[in-house]
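Notes for the one structure printed next.
Of the protein chains in this complex, one is absent; all others appear in place.
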Amino acid sequence: MAIKDIYDVVVIGAGPGGLAAAIAAKQNGARDVLIIERDLEPGGILLQCIHNGFGLEIFKQDLPGPSYAQKFINDALSCGVDLLLDTMVLDITPDRRIFTASRKGGIREIRAKALVLAMGCRERTRAQVRLPGTRPAGVYTAGTAQRWVNVEGYMPGKKFVILGSGDIGMIMARRLTFEGAKVERVLEVMPFLTGLTRNYVQCLLDYDIELQLQHTVKRIIGNKRVEAIEAVAVDEKWEPIPGSEEIIPCDTLLLSVGLIPENELSRKAGVALDGLTAGPFVDDRFETNVPGVFAAGNVVHVYDLVDWVTQAGLASGKAAALYAVEQEHKTQRKIPIRSGENVHHVVPQHICADSLKYADIKLQLRVKQPVEDPVWVEVRKGANLVARRAERYARPGEMITVTLPVKAYDEVEAAEELTVAIMKR
Amino acid sequence: MTQFFDVIIIGGGIVGSMMARYLSRYTLSILLIEKETDICMGATSGNSAFVHAGYDPVPGSLKAYTNVEGNALYEQLSEDLGFDFQRNGDYVVAIGQEDVPALERLMAQGKQNGVPGLEMISGTELLKREPLVNPEAVCAMWAPSGGTCDPFGANIAACENAIQNGVQVMLETEFLDFICEGSRIIGIRTNRGDFTCRWAVNAAGLYADEVMHKAGMRPEFKIQPRRGEYYVLDEAEIQLNPCFFPTPSAAGKGILVAGTVHGNVIIGPNAEVINDKEDRAVTSTGLQEVICGAKKIIPSLTLRPVISLFAGLRAYGNAPCETPGVDYGHDFIIEIPSKIQGLVNLGGIESPGLTAAPAIALRVIEKLKDAGEKLEEKKDWNPVRQRRPRFRHLSLDERAELIRKDERYGRVVCRCETVTEGEIVAEIHAPLPARTYDAIKRRTWLGTGRCLGGFDLPRVVDILARELGESPLEVSKKGPGSEFLAGTTKPGMFGGEG
Partner (left out) sequence: MPETDKVICITCPKGCRLDVTREGDTILKVDNCGCKRGEEYVKAELIDPRRMVATTVKIKGGVHPLLPVYTAKPFPKPRIRELLGALQQVELQTPVGMGDVVIKDALGTGIDILASREMQPAS
């Protein structure tokens, strides 16, 4: 397969976001589509997510990650998407010139009429959570451990403490137990679970692994290799409570303390990033502030279910294809969406005034604090209610979607801004 | 196994390596021994990377002389040896009127030490040049000769240049004792055998006191590790070029805020005297001290952009200054004692050790001549060490060319710092081979970026295993005992037991 110099649509990343974008682009008029992927195979992070739970929404099936990925890989290849593997994008310019490096291809310059950023996210590090103590071998992010255990065939340790009750940490707790290791404790600094309840039951409770909420790592002990973790209880301000320290002997500390959208390349392309999400500002078609540059998936904000990543990918791919083919950037008025009461952030951060004429718009958000009671998720223009959704509860670990329906067009079209807020029912 | 050397240098930090490099100019057979699995794992591995101007040390002290002499050498040295060095200058800032007298004394001291270009500027001028500085700054001393470097680069480059010029280096070789004939050192005993020599150079950093005691030297001299903690802040979030110091107090230079050669910003260190010479833990109180101190100079600093934290240990010694009339109790020891023959004794080389290292080496050479050593120059001494290509700094065309020569330079392994497989392989097979993850990190800056090795770690383990012909289970972070992996996922994988 010869790589062309110019493509209608180039997608960066062959994970679920990128694969969906590429497929949608091809199906919506793009004459040629290329995905550039840094790993040796397509599939992105799904290749190492061997557990089930993928596809419950869009396929009504309970698939493991690699199977979910395989479906889209097959679709992409059969509809004629070009795939460039083992290739790193070094740089992107605002006029959509892409510079890549690979062993086989050397340095390449590829131009894109439209570009979709789908680089996913990286894991928060030990330094970013400022864990005191020594720097021995044996401190890993949960994703790095997952790659070793599931793909490369190595156990990173024998006795584990996991910091963070995020999904990756809980999933790895079970995975490591399956492979004969001992998970001593899971520590979570918040007073609530940050991952899905389903995982708490199936990964921790099922295997008698103790979770301590409002606890964290006070320091890491061990010079060459981790020898122990000093755990400590914390108050609501995350301050350690003196006297609550406990030394837990172990040889590995896994960090599952959050994901950060990976936007090094986006910055280079001049894409403006939202401080709340660490991802680009996007509109309802997932276009960024740079004309012809779109973004979809975890690179925009961290999703809880891959099914929604696929949806975003499909939407962005379609928009990218239309942009590439029509070559017009509709300079439309954009209406900002503000985060109101108990809302941490909303994506998209603004919508095109016209969009509601044609289709519903999904707004996706995460709350700041959990509410274990029925709530309304309300979209208001000033005091006027534009749309709302009933939820039985609201948790930071689970993304909430509220839809702006087509029938709200007249109300929305005249708005200066809209606000999304959580109200108790 | 006994081998005869003219000179054996004990310690592969910046002092020992510079010593080796400058001595390699002469027709001497030289051995450098280092107890760790790589050089540059002691004090040289954890500091602010600053090449000090030289106004801090007490006038008349060895620290003062070698600081100013060393500082002047860094331009040429960095070019010859191929490591990063930038003379960005530094400011010592007076926040509030009460700081001003101390600052004026510092400036006078600097002039006495021969520091070039010192200038007092007003608070207004300072804010015009550097708008992020605390608006309560009353004035500042500007020292244009201050700079920053890559300390790992300098250490490794010096050692490689020494090897290029015939010096032998033995890693994982620990000094145990001197072998003496009467009051003359004729050799050293190590965990890898005995070696005979005419000169032994004590460049053992944190352990220099223990080494010299074995020769019966200075029993009252003691090194106490002084731990300093640092944060590194992301260059994407904050950019500062020069170094900013507070006005020094009795506690020391204080907590600095500085740009690094990398473009990041480093803040620190605090100073805590501890007992354990291997305790490089970061503490929450230490880190609190650091951010509080840094905010005094740059109030807008926050911990949001932190991408790394580490601690370094300095060899804080108690040797009095030998210059008559100078009352100072913590000077360098740079001597060829008469009490025992065949010893070059260096001790207490804490700050400004990195800056002073080349000057210390030159002083030792003078002292060797004074002691009757006939130093004959090699005809083919090459002071220049060719730097290996760094993908991240090359133009697109240069990158393309490099990949054409060796396609391994086409595979980017560390995404955040753009380090390629080709570079990693080159360091593993370099004259001073990198055989652990940290060794590669020191040489390439891989794994120091935002994801802190999250992406590259499994790939680097693979490459190390492949290139060293060992199992990934044997690959370590910093030597035996720090292996990354505990076993295979299933029994009987990769031809093993599991």
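Remarks
Note that the chains are named A and B in the order they appear, and that numbering of residues resets to 1 at the start of each chain.
Heads up, the rule we're going with is that contacts are C-beta pairs under 8 Å (C-beta built on N, C-alpha and C of every residue); 3 or more make two chains touch, one makes a residue touch a chain.
Here the structure is a predicted model, which means the values were calculated and not measured.
Of the listed residues A:4, A:198 or A:407, the one in contact with the hidden chain in the full complex is A:198.
When the whole complex is considered, the residue among A:206, A:326, A:341 or A:354 that touches the unshown chain is A:206. Only one of A:151, A:353 or A:371 touches the absent chain when the whole complex is considered: A:151.
Only one of A:51, A:108, A:185 or A:318 touches the absent chain when the whole complex is considered: A:51.
Residue-level contact of chain B with the missing chain is found at 489-494.
By the touch definition given at the top, chain A reaches the unshown chain through residues 40-41, 43, 47, 50-52, 62, 64-67, 69-70, 149-153, 175, 178-179, 196-198, 200-202, 205-206, 392-393, 398.
Heads up, the rule we're going with is that only the chains that are shown with their structure count from here on.
By the touch criterion stated above, chain A contacts chain B in their complex at residues 38, 86, 88, 90, 99, 101-107, 109, 122-123, 125-128, 130, 132-138, 140-141, 143-144, 147-150, 152-158, 179, 218-220, 223-225, 251-252, 264, 267.
Those residues of chain B whose C-beta lies close enough to touch chain A in the complex are 232, 236, 278-284, 287, 303, 306-310, 396, 399-400, 403-404, 407-408, 410-412, 415-416, 418, 420-421, 450-455, 457-458, 462, 472-473, 476-490, 493-494.
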